[in-house]
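Removed from the display is one protein chain of the complex; every other protein chain stays in position.
Let's turn to chain A:
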Amino acid sequence: MLTLLEQLDKGVLWQSPGGIHPPQLKTLSNQTTIARLPLARRFVVPVPLVGEQAVLTVTVGEQVLKGQMLTEGTGFTYLPVHAPTSGKVVAIEQHATNHPSSLPTLSCVIEADGQDTWCELIPHSLEQLSKNQILDKIRNAGIAGMGGAAFPSHVKLNPASEIDLVIINGVECEPYISSDDRLMRDYSDEILKGIGVIHHLLNPQRIIIAIEDNKPEAAKAMQDAVQRCTLPTGVVRVTVIPTKYPSGGEKQLIQIITGKEVPSGHIPAQLGIVVHNVGTAYAIQDAIYQGKPLIERVVTLTGEQIGQPGNYWLPIGTTINDALQAVSFSPSAAQKVIVGGPMMGYALAGLDVPILKGTNCLLAPSHHEMAPDVDEKACIRCGECAVACPALLLPQQLFWHAKAEEYDKAAGFNLKDCIECGCCSYVCPSDIPLVEYYRVAKSALKIEAEEKRQAEQAKIRFEARLQRLEDEKNAREAKAKEAAAKRQASMKSTDKDAVAAAMARIAAKKAQAASSTVSPEVPQVAADPKKAAVNAAIERAKAKKAAQANTVRSENELDTGTAEVNVDDKQAKIAAAVARAKAKKAAQANAESTTQKANPTETTAAETVLTTDAIDDKQARVAAAVAKAKAKKRAQANQTNDTTAKTEPSTEAIDDKQARVAAAVAKAKAKKRAQANQTDDTTAKTEPSTEAIDDKQARVAAAVAKAKAKKRAQANQTDDTTAKTEPSAEVVDDQSTGDIAPNAALANATESADLSPEQMKKAKVAAAVAKAKAKQLAKRAEQEEQ
């Protein structure tokens, strides 16, 4: 069996499936050599991707020279744009571009000065440059694939894998177009020099110049040039292939020359093959040996409405209007002007759009050349489209699904492998614009995929955010714990300890003196919810008191305040804030041994508040009233200033009339005492917590009761209060479900709002115990007063 190279050398050809034989009509334009048209006055050079990948190097009003770079880019695939002639940049604005949609693109409008003065050109020979320098030169010359797709050529000349075969595409299978045909006839040696550069860069085993058999002159010219060229013999070969549309398609040409198929979704380089257009080879030669950037190309101007059809060198940026005017274009009614050939070209809506690097043909057909469009008729499933399809698709099944907008099903019939060659539409007896349906379906699938991708990204982002918040929360908690531990450690050795101890001792003495009859532990269950509320409040207040009795520091005040505001569960907030404030104080105040005992107080407080919340408004109000009454009495008798200071902010929020009355009284008192107060920071601490409170009655009850309780607690010994609550802080942590608010760093108490029924039960029991104790205290206090 022959190897592929031997077969290539013998010119063995393979069959490409499908295809059609439309009338060629190339003689209309290929009879004369490539000519030049008079220089146009105005050029429109699109500068796409400026702002994204590139920056403009010129400003409005600036003089530019022919070949001067207008943009400078950074990306590897970015191709710079050059001035097609010398002149002045008169505008840099959005201008309709040469595209089926005519969407405006940022463009440089250059007014020619008529001098056509070149900028400095630096010719080189291959020996002078390294491969990278050659690639850079090709890139800086702005060379894109000249066959129509305009893919940056230097990318294809710098493949990741080994290239065995380079195919130079001179097939030009579209009817009418003859720009490559004429280029090969008129500039065969230059093309061969360009092929030499490609050979130097890729070093392939073979270079095949493929030409259709309807261009015998071009094949002959290239054959002669191959004979003359300096490349090693046997490397370059001209292969003539049968005329059939779309043999010039990259995939089809590879199949014809090598018998291989480019795997779906891959590029030919995967097979070790690269395909370049003859025009590209010419441009590469110009860039290296002349130093000229790609600023002009051969364009076939043809069709029966054009007076002098033929091939012309047109500067890129020439408007199509100027180009057609120069060759006596006479538009008829309902005239079509097609960019590209009749099979794959697109019709333009307006002619003030520029010639681009990939514009190989302008076609202005008359009516009898191209029949006016007819209405689409029913598909009779004749299957001619499937016979014509070079990609071996089932076009009529694709059409069926595309029309029904079942795009996923169309995708299942390999819609993405459609090369939009138009063979199916060409043979369709029902005049169905099949390709148009596929384009719509492809776009729809693209949009769908994009939306899916975005949705997935959003999901990932959302999950990442959740994770981040979780991490932050954990970090904060850890930090807070660390800080607390540090504080405790530092407190041991400070004088404040001594002060606190001394104050505690004083308070204890006072309490002992005041309530000699009190026994701290009387287990008694409070059945009445009213009482429970009162007692809960009292209990909390006691805890606070205990804290107040000690030296208070304001380090964490703001922390507590802001943390509270964001908490959603209001009741939980109340409980948490109050409890924390208290707990902190208690913690700070107590000696190391009593610190842990203070924590359970938090829990108790939080739980009792929960209980209170469950109670009817009425009951709550009653409790509040009772509590207030007591508070008043005790306030009068109170000698500690800071107690009132605390009561003040709490009562500010009270709406209930009674509560307000009580509050007013309390405030009045509080003010007095505030004057004498020496621990201002206590107020600050409590305030933010209470601001967040919503349940007014509960607040009233709580605030007032706290005030009362504090006093009583003051009277009692601080140590008693804290000592009563035994469970360790760890228990509290275990109970928390840990999910309420991410910013509640100290939210152990807050979290108790989310307790499970079981945990609620435990909490209630704890609350009951606390209440009982509170009652006991209340009794004592009353006795005391009496």
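A few remarks follow.
As a working rule, a contact is a pair of C-beta atoms (placed from the backbone, for glycine too) under 8 Å apart; a residue touches a chain by one contact, two chains touch by 3 or more; residues count from 1.
As a convention for this text, contacts and distances are computed from a predicted model.
When the unshown chain is looked up in UniProt, the name that turns up among "Ion-translocating oxidoreductase complex subunit D", "Aerobic carbon-monoxide dehydrogenase large subunit", "DMSO reductase anchor subunit" or "ABC transporter permease subunit" is "Ion-translocating oxidoreductase complex subunit D".
Across A:S178, A:T319, A:S425 or A:Q776, the residue that sits in touch with the chain not pictured is A:S425.
One of A:L49, A:M370, A:A484 or A:A501 touches the chain omitted from the figure, and that residue is A:M370.
On the side of chain A, touch with the chain left out of the figure occurs at residues 17, 22, 100, 175, 251, 255, 260-266, 331, 334-338, 340, 342-351, 365, 370-371, 373, 375, 377-383, 386-387, 390-394, 396-397, 413-414, 417, 420, 422, 425-431, 433, 435-436, 439.
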